[in-house]
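Supplied in structure tokens, the structure appears directly below.
Every protein chain but one is kept in place in this view of the complex.
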Amino acid sequence: MTVQPIVQGRGIVKRYGHVTAIDHSDFDLYPGEILAVIGDNGAGKSSIVKSICGAVHPDEGEIKIEGKPVHFNSPLDARDMGIEIVYQQLALSPALSIADNMFAGRELLKPGVMGKVFRQLDKKAMEDFARQKLSDLGLMTVQSINQAVETLSGGQRQGVAVARAAAFAKKFIIMDEPTAALGVKESRRVLELIQEVRSRGIPIVLISHNMPHVFEVADRIHIHRLGKRHAVIDPAKFSMSDAVAIMTGASEAPPIEDQQLTPKVA
Amino acid sequence: MKTIKSAIKLAATASIVALSAGAAQAETGACLITKTDTNPFFVKMKEGALQGAEANGISLQTFAGKIDGDVESQVAAVESCIASGAKGILITPSDSRALAPVIGQARDAGILVIALDTPFEPAETADATFATDNFKAGELIGQWAAASMNADEAKIALLDLNASEISVDYLRNNGFLQGFGVDIKDPTDIGDEDDARIVGNDVTNGNEEGGRTAMENLLQKDSGVNVVYTINEPAAAGAYEALKSVGLESQALIVSVDGGCPGVQNVAEGVIGATSMQFPLLMASKGIEAIKTFAETGEKPQNSEGLDFYNTGVQLVTDKPVDGIESITSEEALKLCWG
């Protein structure tokens, strides 16, 4: 049986002058899974992820989305295909409201003349949609959808960013260190949120340094080392220290048959 | 900071020297330093200087401040002139006093310094001053205005230059008042008069915007204003607009000083009642001639009789002449105007 991967990258290369950030790396994301990407600093994990969403333009190699080769010029192209990214710095405009942030760059216009000719925003529709999406994810603890994002706590902001991604993602979501800046309780909420999103059928690429969080939510772990996909493991079969050892080169990558290059068959 | 500044100055000097290096080194060098190069008056002055320089075989460098009152640029310009070995400097000082030290340096270096249009304080700071008799210019329009109306029922608005009260400003203002028959008290002070006919003074920066705003302010004090003195013709045009916007343009007589072509044209069209024309081209060309004489014979120019400067003349322009005051018509003046 073969499940078609959502994303399939083969032999991806990216060089910056003499530095090879991505060195003939592969990458696979399958439907419905949370794929964690871990790697030491400078291993190129963020480069490989950026290359599948258009933020980095690979020099060589091939990227297929649902079997079709793609060439993204910018993350906007990827976004148009339904690929959403939750950036570590969240990419929220502090002074704008939650609703405005959710619809940043894809605002809804009023129907009829007011929208078509006068380009008037349909604020009510956007607010309703934002409120709906936040409640779906159990995030309606904020007082008002018109609150400025800067008045929210770190966890709430993360929630808005995740809700935005979940609301518009058709293919998959990339999350870059979603818990790095959060406290214990807020991290917990975000991890629950990630699982909530996955349960809606949207696959997630999770970049994180936090091993407990990775092991808790990931279905498979892509270990990146020296610009390459070094191994892909099943968190149920390896310990955190194994993963760290593989990631840092302290131990060899496990033999291919012990790896988890495709999802576990349920 | 200081080194950066002097480096910039050096670079500026170097580029100027390089630019003028084409001119033969043996020629007599002269500099013209104006307050700005945006005022048509100085533009005309520069034109006169360039003509004079060409006619007399003098190589002329020209400098200007960025805005009126830009002393620093003028100091740098004088320094550049000293460095380039000029024989003479023609300067309209942006500040009558602040430039004295650098002018002293220039004269110590054997350069003939002639103030154009604006005298230094004291006038002896420079070797000579070639200027309009600004007091006389004001006096002529004052006399004309007094003779053109019932001076006892005058309500006078005075639209001056700016808050610094430089000499040209108080000379014209007080000349006008004296000509009109007002006791001017201190001749170097603006606004110390107590004649009840004066509605007030305001500043215009010598442009239309300032003229309009100042006129609006004074109409506020008394809407019966019927004589408006203005420092120059753009200010007069602005004042006219302010009067016109409330339908009072025919009630007030506007007088001015300068003799720029649009100003003279405004006399022809009745916007301005009379203006005192001055002769910037003459100031500059006479200045260049003086530098040539000085370079050849070492002789310095002399002042006009009874004045502490060389008077380049002033001429009343009006199409409604009055007895006893010599004037020319706007038609004649259009042939002489500048700008």
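Labels for the chains are A and B, by order of writing; each one numbers its residues from 1.
Here is the rule we go by: a contact is a pair of C-beta atoms (placed from the backbone, for glycine too) under 8 Å apart; a residue touches a chain by one contact, two chains touch by 3 or more.
Assume contacts and distances are computed from a predicted model.
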UniProt protein name of the chain not shown, from "Cell division topological specificity factor", "YCII-related domain-containing protein", "Autoinducer 2 import system permease protein LsrD" or "Long-chain-fatty-acid--CoA ligase": "Autoinducer 2 import system permease protein LsrD"
Contact list for the unshown chain, restricted to visible chains: A, B
Touching residue (missing chain; options A:Gly138, A:Pro212 or A:Gly249): A:Pro212
Options B:Gly260, B:Gly273, B:Gly287 or B:Pro301, residue touching the unrepresented chain: B:Gly260
Hidden partner chain, touching residue among B:Asn205, B:Gln278, B:Thr312 or B:Ser327: B:Asn205
Interface residues of subunit B (partner: the chain not displayed): 37-40, 43, 67, 162-163, 202-203, 205-210, 212-213, 216-217, 219-221, 223, 234, 237-238, 240-241, 244-246, 260-262, 265-266, 269, 271, 339
Missing-chain contacts mapped onto subunit A: 75-76, 79, 85, 87, 89-96, 100-101, 104-107, 109, 118-121, 148, 150-151, 153, 164, 183-186, 188, 191, 212, 215-216, 235-242, 254, 258
